[in-house]
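Sharing a structure below in structure tokens format, with a few things to ask.
All protein chains of the complex are present and in place, except for one that has been dropped.
Naming follows writing order (A, B and C), and every chain is counted from residue 1.
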Amino acid sequence: MENLIALLVAAPLVGAALLLCGGRRLDRAGHWIGSLFAVASFAVAVVLFADMLGKSAEHRALHQHLFSWIPVGGFRADLAFQLDQLSMTFVLLITGVGSLIHIYSIGYMEHDERRRRFFGYLNLFLAAMLLLVLADNYLLLYVGWEGVGLASYLLIGFWQHKPSAATAAKKAFLVNRVGDMGLSIAIMLMFTTFGTFAFGPVLASTGATGEGRLTAIGLLLLLAACGKSAQVPLQSWLGDAMEGPTPVSALIHAATMVTAGVYLITRSGAIFNAAPDAQTAVVAVGAVTLLFGAIVGCAKDDIKKALAGSTMSQIGYMVLAAGLGPIGYAFAIMHLVTHGFFKAGLFLGAGSVMHGMNDEVDMRRYGGLRTHMPITFVTFGLGYLAIIGFPGLSGFFSKDKIIEAAFARGGTEGWVLGGAALLGAAITAFYMTRVMLMTFFGERRWDPEEVHPHESPKVMTIPMIVLAVGSVFAGGLFSINEAFVTWLEPVTSFAHGHSPVSAGAVTAATMVVLLIGVGIAWRMYGRKEVPAVAPRGSLLTRAARRDLLQDDFNHVVLVRGGEHLTRTLVYLDHSLVDGAVNGTAASMGGLSGRLRQLQTGFVRSYAVQMLGGAAVLVAATLLMRGV
Amino acid sequence: MSSVASVHSLWTVAAGAPDRIPAPRIEYAQLSPTLIVLGAAVVGIVIEAFLPRRSRYYAQLLLSVVSLAAAFAAVIGLAAGGFGSSKAHLAAMGAIAVDGPALFLQGTILLVSLIAVFTFAERRLDPAAHGNRVDSFAAQPAAVPGGTAEQAAVKAGFTTTEVFPILLFAVGGMLIFPAANDLLTLFIALEVFSLPLYILCALARRQRLLSQESAVKYFLLGAFSSAFLLFGVALLYGYAGTVTYAGIAEVVSDGAKQIDPALAGTMGNDALLLIGGALLLMGLLFKVGAVPFHMWTPDVYQGAPTPVTGFMAAATKVAAFGALLRLLYVVLPGMRWDWRPVMWGVAIITMLGGAIIAITQTDIKRLLAYSSIAHAGFILAGVIAASRDGISSVLFYLAAYSFVTLGAFAVVTLVRDAGGEATHLSKWAGLGRRSPLVAAVFAVFLLAFAGIPLTSGFAGKFAVFKAAAESGAGWLVVVGVISSAIAAFFYIRVIVLMFFSEPKTDGPTVAVPSALTSTAIAVGVAATLVLGLAPQYFLDLAGQAGVFIR
Amino acid sequence: MADLSFPLLTATAAVPAVGAIATAAVPAAKRTAAKWLALLCSLATLGLALVIAFRFRPGAKEPFQLTESHAWIRDFGVRYDLGVDGIAVALIALTALLIPFVILAGWHDADPLEGATPNHRWRPTQGFFALILAVEAMVVISFEATDVFLFYIFFEAMLIPMYFLIGGFGDRAGPHGEEQAATQRSYAAVKFLLYNLVGGLIMLAAVIGLYAVTAHQLGAGTFSLQQIVEARASGQLTLGTGTERLLFLGFFFAFAVKAPLWPLHTWLPNAMGEATSPVAVLITAVVDKVGTFAMLRFCLQLFPAASSWATPVILVLALISIVYGALLAVGQRDIKRLIAYASISHFGFIILGIFAMTSQGQGGATLYMVNHGISTAALMLVAGFLISRRGSRLIADYGGVQKVAPVLAGTFLVGGLATLSLPGLAPFISEFLVLVGTFSRYPAIGVIATFGIVLAALYVLVLYQRTMTGPVKAEVGGMHDLKVRELVVVAPLIALLLFLGVYPKPLTDIVNPAVGHTLSVVDKKDPKPTVQVNAVPGHGRPGQAVRDQDVEAAK
């Protein structure tokens, strides 16, 4: 069985190679090839999953060792895979959602002459992402980690002729690199501490080393997670990433890649459990981000950017949960999966809306679309209900558990985190309702002469429907006598949190804040007419539109500062480092010119100098003897 | 009082038994190289006197080549006869040493001169005047430049074939110089090879004003320095009471058997020794062109006819350094601790001075002159080593250097424009484009000068620096290395000029030489590469030759 | 014994040398023939290099294999000693591998300009390819030399052909016309030569010093690396601390200029900027490697004590090179200068790895030499193709190339990604090893060096964005995509980058023993991990951990 694991990665990789090197002759079949390999990978995943279910919990972890990758001295990295319940969950999510989005893209990218390349990139992404979750050591994980970064770079900048797209792609890659720095240093630290960086030994030996090192490793891993999962302070790239085609946003920047950080933290649970300070940092980041993203989400008029804010915020929930330790890991992953469904669904919905609206993204130019694109409306609506945590839908189960766990952290910390989570829930309800209302309800704010909204073709709607189904039932399914938790427990270890407030109270509170959020949104956007041009808005609103000025900060401090620094260095390199050498040469020349003057051309001056020389010679000789 | 008596006894002895004066013994066989050359020179004069003008050129050429070749053969014979090592001894009643260094240097000088004769005899480069081929020497040196007499001479197709015997005389002197074993012989040899050179300098066909000026400068300064040298000789004689190297050395190292009271008076007086030694050194340093006695070098090199310059630059240096070595190693080893520091200073300022001043030169011949000064400095570093390695390394360096120099100047004769040789650097721009072969050859010589590996220049430089370092002169080596870095700069400048700059439209033409100059250049290149790639054989030679007889 | 067998190493150097002479001798009219001749010679060399790689037995005890030894200049204690260790084999293979691509890429670089007056004497094309082969020969032999003097000679002599390559051939008509370009070229060439010559001459002083020392203590002066190392090990030869340090500095200076290490780097941007891109590749990918290689082989092995004495300073300088080079790369307007500064940054990594004195560091540094060679070659050659199309080196003159020439852009991107050492491509492995190796001994330095990977991403992506993406510039519009010849050049390099990125084992197997030997000579051991883990080989199951002191107690 374990020999199939490599197949998971290989299939999309082969697809990518074919499509990217195949050249124009594959243009017509390109998208089918791409989807085929994606589906194939999904099929393999299902097979493996079935096999895994057949085994008892302890013996589910599979392992495949291909070959020794980098053996240098004591440093040995293997190309080996590890498929346990955690990886399995991700594999299913990635390949499943991935396949759906491949299919969706067939329709969405129909009119793009570079469609073949697009599917090549998508396959490349799948391969990298699978490598990330299947690696059995941190270095291999790092390969996948940067691989998905590359894929995301290529896909964000897919429409390279748009400078904005190219810039966004670059920004995404650079910000991620900052995170990657953390990961690589963490790996070095593991190597110097444990002499290895394979999951097994490292995670098993955490007890043997001091807490200081573990905290350091934990914080470095957190930095990596922040980069990849767009957590504060490295969140700035996600909004711009929406420059990419919508399927990309759905797959990479909602369902899978951005959740890699959560995977990393959960996978490294043992380290964090042994380093409470690191955990505190994690929950702090999570709490801050979930609010940050939510607030930003409220102010955006660009439907994709609004969803991006929401993604940020939802991942904040997951990180928060992951930071809570054994009481949270399982729920983090669970929310991750459900989120994968409904957020992907929402994005695909948004894509389908744009598809029908000539790629218009400004929600202020939408309105009253529910009649024109019913399927999109329904699927989007279900996704909406799921995300705000409407009772019975997936979001409800996963998010509710996280809030509960947050309180369960105990002490003031618990209250603060719980409060934040609740507040987040309220804001989520608000901005999602806002999106819903502005898009599908109210009067139309678009010109029927120019745009003719229409429902998308089947190849696009079917994936949306599937995802909608997922976002409705997944949560409930998982929660049937804690199926999901028990499934993950061998890997992440689970502990019931003892929350100061009863589970029922938490649920009630969630319901209340949810209603408040929806209510406010209804008063602002349902009752009143939405202006086609954004009003100036309050200070907070304006700040939120600018991502709470965090981008401007980056621009002023990092970009400008960097430019000045490099310019100065270039100048110094020329004037100082180079100048020193040239100066020496020049001074040589000057000296030469001066000495030349001695050669006056007059015999008698020569004679004088000879006489002088003779005198010196004699004097020196005498001095030597001291006569 | 006693001195008077001794002088008186002198007379009585003289009067008493004349037969007691020993008849001088001359080992003709062992002096044969010198004798052959000088004899040939005399014959050359006779030829000038009696042969008709037409046939003189060929007769002279033949004579010089044959005689030089014969002399070289004689040197080889002597060396093979073991005179270089086991049977080394003093000939001509101790006046002339026949030993390793002497033979090695004589061999080098003879080869160099042989090649120099080829460049002297070159008659293809200058455009034929009135249907007669002309070489680079004035038709009628006595005539006023541009005057009617000169034009007549040119019309008549006169050529100064006297240059060959004159050259031979100079060579004769040079052969004696490094072998001279007493100060008198040293002085005479010096004059014997200097005077002909003065004349040769004045004989250029083109730019005769410069030529004459160089001659007069060379002459006056040369005479000036030789006066100092002679005074030094006098003082040393005064100190030691003898002029034979062995004798002086004995006195210097207080090894004199019986000290007669007259000697005791002066012998104690080190001032005589030191001043005399210093002046003697100065005379020799002048000949090798060491700073601060180098002033004549650039002017003379520039003004003299290029073949002569090449000959001077190569042969004079060899001879002078030979003499310097013998003086320092045979006569003054006892006072090593006095002259070594002084020579340190001289070597350093010579290396640096030559290299630095050369940077801003604009005339190729002056450039080479300054480079020769810098090289003198490098060789001095080897001289200072004061070890057997030092001797052999210097010998090797001299051999290597002289061929490179000769070749380089031979190439200079090829690059010509309306006014004769185009020696201004600006004229050399783009030479590599116009005639790559010549430029490449010249580049090889320049790289050898710069001491780039795989050329003889590098092997030589390494040898002398190695010797110096082993004798504890590490910092001298560092200075040498730095100055060769500086020197590299201007050699490279010339290469850049030749290859990387666009040729000028009114640029010079490269004359196609006859077999003579071609041979000279070819030999130069061959020597440069052979001594660079496989120097071991020659190092062995120099190594075996590295012992002076005293 | 070695003398009886076929002199493989000599042959490997001799083939290109002879080829150079032959190529130069081809008459002016037969330009194409010269090109093919050169290409064939370089391929033959590649063949021989592969034979070396296969004949080489990584496991063997003796440090050098395939040795040849002949007397050369007895008076100088110089022997013609050749021999290869793993590092040398890897680098020889790299050299032999790159030269054919260099020749192929420079196929038309030395063709006489259109409308130039035919000159039957002036044969630039023949010269160009002959010089490239000459450089190859000298580089190969300096990798093979186990005699310090022999190495030095070719280390120096190599400058001359390089000098002519830089000064004699450049991009057609730079921004300010041919005249200007010519002057800049000769300036760059002279700068290159003087910097390296000064370095070499200072090294010469040290070489002579070394001779003096050996001659003084061993009776006869010697330059044989092994002999000296053994003598030092057995205590026959003992250098005074001061002497050893002076000699070390003399050697290191030359290599640091060649490498180049900050602040001796300024010749590289000029040289790479002005030279044609194949020659630029020759400089940075092949010739400069001799410098870093020599640090590893000569500086460390001849002067272990002095090396570790100088390590702190050198590490700091290397660190400066890494950051400084990267930052200046970001600030460049000229594509080739940008790549040059990037190389400076990379050489910083190599030197860092060498002087980290850990097996990961030095193994990584060796891999880095190879990988950097390949990646820079890929990037620089593609850049050259780009420049040859537009006739400008300024980044600002490009834009939207990706639209008109997707393949060119794609290869350029891959080259760039290799330069920023993306995992999956070869450079990642070497860079990570260097970082790990450094980190395990000097954590702070390792961390700072890691910033380099962010900066690398910055300059590569900025370069790509400005040239390839965005709206198509008018001048770029008519640009045609890569031709077959150009694809033949680039594709194999990229394939190699991928292969070595996924399966570097063949390389590491060759290199590791050599690195081990070097470290043993320097007498350094890898730092132990703080926790002893009996790692279950590549297995997910937890292995139990024991504290260090328990291990001690167990003993």
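The rule is simple: a residue touches a chain if its C-beta (ideal position, glycine included) is under 8 Å from a C-beta of that chain, and two chains touch if they have at least 3 such contacts.
Operating definition for what follows: contacts and distances are computed from a predicted model.
Peer 1: Since a chain is absent, check the UniProt entry for it and pick the matching name: "ABC transporter ATP-binding protein", "NADH-quinone oxidoreductase subunit K", "Sarcosine oxidase subunit alpha family protein" or "Dihydroxyacetone kinase subunit L".
Peer 2: Hidden chain identified via UniProt as "NADH-quinone oxidoreductase subunit K".
Peer 1: Determine which of the presented chains are touched by the chain that is not presented, and list them.
Peer 2: A, B
Peer 1: Kindly state which of the options B:D135, B:D270, B:D299 or B:D389 is in contact with the chain not pictured.
Peer 2: B:D299
Peer 1: Determine which one of B:T119, B:Q212 or B:T306 touches the chain that has been left out.
Peer 2: In the full complex, the listed residue that touches the missing chain is B:Q212.
Peer 1: Can you work out which residue in B:G39, B:G94 or B:P145 touches the chain that's missing from view?
Peer 2: Counting the whole complex, the residue in contact with the absent chain is B:P145.
Peer 1: Kindly state which of the options B:Q151, B:T242 or B:T519 is in contact with the chain not pictured.
Peer 2: Within the whole complex, the residue contacting the unshown chain is B:T242.
Peer 1: Write down which of B:A153, B:A202, B:L280 or B:A381 is the residue touching the left-out chain.
Peer 2: Answering carefully, the residue with contact to the hidden chain is B:A202.
Peer 1: With the missing chain put back, which residues of chain B would touch it? List them for me.
Peer 2: 3, 6-7, 10, 141-142, 144-145, 184, 187-188, 191, 195, 198-199, 202, 208-210, 212-217, 219-220, 223-224, 227-228, 230-231, 233-235, 237-238, 241-243, 260, 262-263, 265-266, 298-299, 302-303
Peer 1: Identify the residues of chain A touching the omitted chain, counting contacts across the whole complex.
Peer 2: Per the touch rule, chain A residues meeting the hidden chain are 596-597, 599-604, 607-608, 611.
To be clear about the criterion, only the chains that are shown with their structure count from here on.
Peer 1: Taking all protein C-alpha atoms shown, work out their mean, then name the chain whose own C-alpha mean is nearest to it.
Peer 2: Central chain is C.
Peer 1: Where the centre means the average of the CA atoms, what chain is farthest from chain C?
Peer 2: B
Peer 1: Starting from the mean Cα coordinates of chain B and chain C, work out the distance between those two points in Å.
Peer 2: 47
Peer 1: List the centre-to-centre spacing of chain A and chain B in whole Å, with centres computed as mean CA coordinates.
Peer 2: 81
Peer 1: Give the residues of chain B that touch two or more other chains, as numbers and ranges in rising order.
Peer 2: Touching at least two other chains: 489.
Peer 1: Would you please write down the residue numbers of chain C that are in contact with two or more other chains?
Peer 2: Within chain C, the residues that touch at least two other chains are 194.
Peer 1: Quick check on the complex: what are the chain C residues that touch chain A?
Peer 2: Going by the criterion above, the answer is residues 194-195, 262-263, 265-266, 324, 327-328, 330-332, 358-360, 363-364, 400, 402-403, 410, 417, 422-424, 428-429, 432-433, 435-436, 439-440, 443, 446-447, 450-451, 453-454, 457-458, 461-462, 465, 468-472, 502-505, 508, 512, 515-516, 526-533, 535-547.
Peer 1: So in the complex, which bits of chain B are touching chain A?
Peer 2: On the chain B side, the touching residues are 216-217, 220-221, 224-225, 228, 270-271, 274-275, 277-279, 281-282, 286, 291-293, 295-296, 298-299, 337-339, 341-342, 345-346, 353, 356-360, 486, 489.
Peer 1: Touching residues of chain B toward chain C in the complex: what are they?
Peer 2: 392, 433-437, 447, 452-454, 458-459, 462-463, 465-466, 469-470, 474, 477-478, 481-482, 484-485, 488-489, 492-493, 496, 499-502, 534-536, 539-540, 543
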